[in-house]
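A single structure is presented below for examination.
With one protein chain removed, the remaining protein chains of the complex are shown where they sit.
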Amino acid sequence: MSEPISALNHASYDGIASVKECGLQGMITLRGDLSDKLLDKAVKDATGQKAPGQREALVKGDTGVCWMSSDELLVLVPYAEVGAKLLAMTAALSGTHALAVNVSDARAVFSVSGSHARDVMGKLAPVDFSPQAFQPGQIRRTRLAQVAGAFWMDDADTFRVVCFRSAADYVFKLLKTAAQPGSEVGAYNR
Amino acid sequence: MLILRCPCCGVDAEETELAAGGEAHLKRFGPGSSDDDFHDYLFMRENPKGVHFERWRHANGCGKWFHVARCTRTLEVFGTYSAQTTEPPQEIKDAITAKRPGWTWREFS
Amino acid sequence: MKHYSAFAVAREALRYHTGWERAWRSPQPKKRYDAIIVGAGGHGLATAYYLGRNYGIQNVAVIEKGWLGGGNTGRNTTIIRSNYLQDPSAALYERARSLYEDLSQELNYNIMFSPRGVIMLAQTQHEIRGYQRTAHANALQGVKTEWIGPQRVKELVPIINLDGPRYPVLGGLWQERGGTARHDAVAWGYARACSAMGMDIIQQCEVTGVRSDNGRVVGIDTTKGAIDCDKLGIVVAGHSGQLAEMAGFRLPLEAVALQALVSEPIKPCMDVVVMANTVHGYMSQSDKGEMVIGGGTDGFNNYTQRGSFHHIEETVRALVETFPMISRLKMLRQWGGIVDMTGDRSPILSKTPLGNCFINCGWGTGGFKAIPGSGWGMAQLMATGHSPLTEAFTLDRFKEGRFIDESVAAGVAH
Partner (left out) sequence: MSTRLTKQGRLIDRSKKISFTFNGTTMQGYAGDTLASALLANDQMMMGRSFKYHRPRGVVASGAEEPNALVGLGQGNRFEPNQRATTTELFNGLTSVSQNHWPNLDFDIGAVNTALARFLPAGFYYKTFIHPKPFWKHIYEPFIRQSAGLGKAPDKDSRDADTYEHFYAFTDVLVIGGGVAGLQAARAAAQSGAKVMLIEQSAHWGGRAPVDGGTVDGQPVDKFVEQLVSELETMKNVTLRNRCMGAGVYDHGYALGYERLTDHNPGMQGPRHRLWRIRAKQIVTATGAIERPLSFAGNDVPGVMLASAMRDYLVNWGVVPGERVIIATNNDDAYRSAILLKQAGVDVLRVVDARATAGPLAEEARQLGIRVDPGKAIAKVKGGKRVKSVQLCNQDGIGGAREEVEADAVAMSGGWSPVVHLWSHCGGKLIWDEAQAHFRPDPTRPPLGADGEGFVIAAGSANGPLALGDILADADAAGKAAAKAAGHKPKRAKAPVGEASSEAPMEPVWLMPANADIQLRGKAWLDFQNDVKVSDVQLAAREGYESVEHTKRYTTLGMATDQGKLSNINGLAILANALDAEIPQVGTTTFRPPYTPISMGAIGGEARGEVFQPIRQTPMHDWHDKHGADWEPVGHWRRTYAYVRPGESVHDAVNREVKNTRDNLGLLDASTLGKLIVKGPDAGRFLDMMYTNMMSTLKVGKCRYGLMCSENGFLIDDGVVARIDEDTWLCHTTTGGAERTHGHMEEWLQTEWWDWKVYVANVTEQYAQVAVVGPNARKVLEKLGGMDVSKEALPFMEWRDGKIGDFDCRAYRISFSGELSYEIAVPASQGQAFWDALLEAGQEFGVMPYGTECLHILRAEKGFIMIGDETDGTVIPQDLGLHWALSKKKEDYLGKRAHDRSHMTDPDRWKLVGLETVDGSVLPDGAYAVGEGVNANGQRNMIGRVTSTYYSANLGRGIAMGLIKHGPDRMGEIVEFPGTDDKIYKAKIVDPIFYDKDGEKQNV
């Protein structure tokens, strides 16, 4: 097997915020009954986290789980482990109606960080980015300008942004544009 | 520029996150149905100036469909509710009655 | 009717224009008319006009809830073209377009028909094929159009950017005799001509009921009293459903908002109408100098005449990409209208389940350009019971699965 390459191979840009493509992230789309104990256990075994509540993101670094909808989770594991974790999860869920599928290569992940990260995000998504409204621990699925995207926060100044792999180039250019020098909005850091 | 609360994920989503899906609570007519029933099912949409029930999808979001009770004259939203129902729940009907006494829509009132 | 001409204007100027008479009378309704048209928009007035002109039916009233020409006739982007794909559409719109050519003279009212030409841009392989298909169909339908390459597009539209990074301009469908007209003047010109024939245009009069006897219409109730009629034409765009309900039938329509905007006026820079369907925008320059811009519709039922701003954004960004020089122009005004959409996005011109009651509705986003043809066909249908122009546009086509789908060749039809 040759070396897997992420969509933009760690491209980065520094403007009013720092934008980086994070490289490959193991991701499993898990659909099922979120109240099912089997599913809960499978998530716990894979990530060490419980199944999240509505719009929760329980993530530490490259491992964790995000609530995607009432019957869908996004399970995050290190890229190298995704095959094994998926097998284990599929096995654990074999007795129940659920779908676990590897989507690691179908996505691109960016980090947007710095004191103006919220400004940058606020230019692209119709979301209230004030700290009162959005904080680490939450996930929001929405659109980034013209494509679908989702994000959560690693810490108070860092967003982790996920989009489809085919849109990675567009999203990176968008984030660069939104982070261009001189474009500070100052809406969230007075 | 509407804002609708997605009953699935709880987000107050603005219109650009949503996709409109037309009239709610359609009864499907398949093979064996009469020409009239099939025609009405496909084309005879309710088009009221006032209380209306419709479907939306939180397309740029959790991806789920849901129902909305809305006024087409003022764009007032009476409530949103699950897509997995064949008729508006009582609390939605009550909320409409509080604002639009005497309303009717199809067989509902 | 006092004849309009430059001489008349000069003559009246000598008495400071105090001698002009009313363009149309403002009568009280009579007890009975041979025909009543509900709706004094372009389509309604044109129907009345051709009833009188072509069939000698002049005992006609046109009933209007608000002020004449105040609906979509007065809030569209005034594009006139007939480069439609399907036979029935091409026939109807081409009849309209050819009537527009002589309408100023016929009505003695300058409606400023400006056959400056309409280009529909092809920006994908799919569109090239669609427009080449349309060009072939048009040739057989008697509609003069041609497929042109990108260089010819650039000659016709010097401000266009052929090499947009997203959608290069690959050519276009060119209708040299398409163009624009002054929308208000179309309504006013027909109204004046109807009034001169002795027809009564009754504004500020709302229809409250349709009366029938034995399955045939016999009259209407209005806020100005009951009025009898032999025949009734319902031509009320956004309110068709309500009128149909009064007449006891339903229509397969939904009302949605369609928006348009104009820029501030600038000196002439674009001499033709350009439609870019891939990016959902179209633009022309009015005789006043404003860039007149239209886009897509909202996807939900709406009677507010206000659309959602993101449609304006989508249209404008597409046009800035296609015509980069407009980036520093400014939007002066945006507005919305309510349009009726049918299941196949084509209009309904039809008899109805109620005898002697006729319906004209469902023009969606493209009614203005059809006004004279629609009036001509409706008048024929109402007077004789049959018109080749309208026969495909019946109410029952949806039941038969016999659609008139224009989206085949173009994403949006305006």
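As written, the chain order gives the labels A, B and C, with residue 1 at the start of each chain.
By our rule, contacts are C-beta pairs under 8 Å (C-beta built on N, C-alpha and C of every residue); 3 or more make two chains touch, one makes a residue touch a chain.
Here the structure is a predicted model, which is why all the values come from computation and not from measurement.
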item	value
Shown chains touched by the chain that is not drawn here	A, B, C
Residue touching the undisplayed chain, where the options are C:A61, C:A91, C:V292 or C:L381	C:A91
Selected residue (touches chain absent from view) among C:S104, C:Q175, C:S240 or C:T342	C:S104
Touch list for chain C against the chain that is not drawn	4-6, 8-10, 13, 16-18, 20-26, 66-67, 69-70, 74, 87-88, 90-91, 95, 102, 104-105, 108-115, 123-126, 128-130, 132-137, 139-142, 146-147, 158-159, 164-167, 182, 184-185, 188-189, 203, 263-269, 279, 286-289, 304, 306, 308-309, 312-313, 316-317, 319-321, 324-335, 388-389, 391, 397, 399-403, 405, 407-409
Residue numbers in chain A that touch the chain omitted from display	1-7, 24, 29, 31-32, 71, 97-99, 101-107, 119, 122-128, 130, 133, 145-147, 164-170, 173-174, 177-178, 180-185, 187, 190
Residues belonging to chain B that touch the chain removed from view	1-3, 14, 19, 21, 28-33, 35, 38, 42, 55, 57, 59, 63-65, 71, 74-77, 83-84, 99
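Heads up, the rule we're going with is that only the chains that are shown with their structure count from here on.
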item	value
Computed distance of Cα centres, chain C from chain B, in Å	31
Whole-Å separation of chain centres (CA-atom averages), chain A against chain C	49
Where chain C touches two or more other chains at once, by residue number	none
Chain B: positions in contact with at least two other chains	16
Complex contact set, residues of chain B against chain C	1-2, 15-16, 19-20, 22, 35-36, 39, 42-45, 47-49, 52, 54, 72-75
In the complex with chain B, residue positions of chain A that touch it	54-55, 68-70, 72, 126, 140-143, 148
Interface residues, chain B side, partner chain A - complex	8-11, 13-14, 16-17, 59-64
